[in-house]
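One protein chain is absent from this view; the other protein chains keep their places.
To keep things simple, chains are lettered A, B and C as they appear, and every chain counts its residues starting from 1.
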Amino acid sequence: MEVNKLINSINDAVAEVFDGATIMIGGFGEAGSPVELIHALIDHGSKNLTVIANNAGNGRIGLGALIGQRQVKKVICSFARSPKSITFKEQYENNEIELEVVPQGTLAERIRSAGAGIPGFYTATAVGTPLASEKESKFFDGKEYILETALSADFAFIKAENSDRYGNLSYSKTARNFNPIMSMAAKQTIVQVKNIVGESLTDPEKVITPGIFVDKIVEVNNPIIETNAIDNGEVYP
Amino acid sequence: MEVNKLINSINDAVAEVFDGATIMIGGFGEAGSPVELIHALIDHGSKNLTVIANNAGNGRIGLGALIGQRQVKKVICSFARSPKSITFKEQYENNEIELEVVPQGTLAERIRSAGAGIPGFYTATAVGTPLASEKESKFFDGKEYILETALSADFAFIKAENSDRYGNLSYSKTARNFNPIMSMAAKQTIVQVKNIVGESLTDPEKVITPGIFVDKIVEVNNPIIETNAIDNGEVYP
Amino acid sequence: MTNHNIQSLKPGWNRNEIASKIANDLPHGSYVNLGIGMPELISQYVDKGKEIIYHSENGLLGMGPPAKEYEIDYELINAGKKPVTILPGGSFCHHADSFSMIRGGHIDYCVLGAMEVSEKGDLANWTTGAGIPAVGGAMDLVAGAKNVFVMTQHLTKENLPKLVKTCSLPLTGKSVVTRIYTNYAIFDVCDNGLKLIKMNTQINFEFLEKHTDAKIIK
Partner (left out) sequence: MTNHNIQSLKPGWNRNEIASKIANDLPHGSYVNLGIGMPELISQYVDKGKEIIYHSENGLLGMGPPAKEYEIDYELINAGKKPVTILPGGSFCHHADSFSMIRGGHIDYCVLGAMEVSEKGDLANWTTGAGIPAVGGAMDLVAGAKNVFVMTQHLTKENLPKLVKTCSLPLTGKSVVTRIYTNYAIFDVCDNGLKLIKMNTQINFEFLEKHTDAKIIK
């Protein structure tokens, strides 16, 4: 028997997502955004989801579509005010969706902390700002820091460039972003990958996400290019 | 003018080390251990050093020799009891050198934290053990964790495989170990590298330590193989 | 602010002139993060004799100029989500590593826009309190970069001073700004106020004080 995390059907890959689940969604803008996994989740139909991502979706595909389908009750992100973030804006203004704003570096560090077994850490980011209110603070060497806590999830949706059967992943350029740290921070990490490369990635020095952080892999050879899709007015489903 | 962190002389590379400095020394056993930089530091003669490393040196070369020269007043490490760690053992038994024992993962995380601007973090490691005594503890979700603080240094001595003029580094296999995180945690990071590869590392995806964490680079084409040197009874100086 | 005042306002330096002044102040070999908007103008004014390494917080160190039409790759973008290029010596990393560069004090300079800056160096630039609150990486940058430069118009669109005694808008960071570049002048943030470093020749000190709520030190 060989370790093999490949799954043939993208619908099977997201089949265990349940109502009320917390889901991390990789990507920064469209780079590294697992659009096809999100669309499979729309088909799957889970409701009352909490989404942890950097943004709140663009247009009416990917995360924008998931929100548009009213499957998301809360978004935890650093920047939900993109001009194309239309579905979130509409629901936010009607008080139909919750938002937790987290500074981008704190968001990244909270996610990495969950993956690294660190329940809390201190940071100078946001000290003296409204985002520090109600947070514990502590002085180290005479300087004030606030306590931030780990951010974990039931599922992580990841987009990668290459994967082997172990789930060793590499990424393309700035599509790396949140994907490696989110893969560490979820109970189940589901990856859509452009290329399955067989036995192993060619160079063990070049593995960015080691397979230990990956549970399920599905191949999506020609993922949607979000910018073009939105410009073309595409809507999912 | 071009960014160029290459230094021709290894003696110049360590010239700014001062008496009483704290120095991180990369490597795990001999893999990734910057033996030639340490020897240059022996020549340079700085005293009362605090060394942060995983081990306390082997034989009478590298860190073993630096301790043997009585230049080190304190070692912060996870494992100082290797059979070949002769110079440390002798001084420790005579109360001539201080030791702070840190669990290996906590050591790594404390170093990374210093590099990431995190003054303190909570961990389950060492809870309920003698190494947790006098440490603050806090409960998260009903489980106890202790507060560990960042560990920074004046200098980091790093060994890498390849470097370009920017200080972008790659490593060979398990010689990576503490080197990437120590390079982040020191005020001045000094690297001995087997190969200078010119303008840039061939693949920007493959950079392990980005040049932003590196200050000085010196080429050492044929570094000492510690195991062989110790077997041959070599002694520095 | 009366009509008389508005009519008497001088434009001072234009955006490109401010960008050029900042570019001159960035030392050779420094690691720099340029915020979205006006600060993006700066890199084109950096003297060819200097090499500056640009960081984009989405995991790109060694960022090059915006991508030309034929270079566009939507997986190579900057923090403003625009297609860019990577220069020789550049590298990619994940978000926690990228923000370690910022939060760990490894970025030498960041340049950001401002809604308000106080005489203590407090910065407000992320929300007016209305609409969707969205912070991005601004709070990390001001808390972590070694030098925090603000690049801004001296006055708001309503001709009110942006340099104030105390910020009225929600803060991005407290006592974080080190230097301010406006169309009228350049200031260093000091313990007792904003120290005037340089002033546009169209204006005089009296005018500057009149349009600045923060304390200015000559």
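Methods note: a contact is a pair of C-beta atoms (placed from the backbone, for glycine too) under 8 Å apart; a residue touches a chain by one contact, two chains touch by 3 or more.
This is a predicted model, so every value here is computed, not measured.
Peer 1: Would you mind listing the shown chains in contact with the chain that isn't displayed?
Peer 2: Computed over the complete complex, the missing chain touches A, B.
Peer 1: Which of these touches the unseen chain: A:Lys73, A:Arg165 or A:Lys194?
Peer 2: A:Arg165
Peer 1: Hey, which chain A residues sit against the chain that's not shown?
Peer 2: The list for chain A reads 1-3, 112, 114-118, 164-166, 168, 184, 199-201, 204-205, 207, 210-213.
Peer 1: On chain B, where is the contact patch with the chain that was removed from view?
Peer 2: Residues 28-32, 54, 78-82, 88-89, 92, 99, 101-109, 111-112, 123-131, 171-181, 208, 225-227 of chain B touch the chain that is not shown.
Here, only the chains that are shown with their structure count from here on.
Peer 1: What pair of chains has the most C-beta pairs in contact?
Peer 2: Greatest number of C-beta pairs in contact occurs for A-C.
Peer 1: Compute the distance, rounded to whole Å, between the mean C-alpha positions of chain B and chain C.
Peer 2: Roughly 36 Å separates the two chain centres.
Peer 1: Roughly how far is chain A from chain C, going centre to centre by Cα mean, in whole Å?
Peer 2: Centres of chain A and chain C (C-alpha means) sit 29 Å apart.
Peer 1: Mind pulling the chain A residues that touch 2 or more other chains?
Peer 2: Residues 109, 123-124, 171, 173, 208.
Peer 1: What parts of chain C, by residue number, touch at least two of the other chains?
Peer 2: 86, 92-93, 96, 99, 102-103, 143-144
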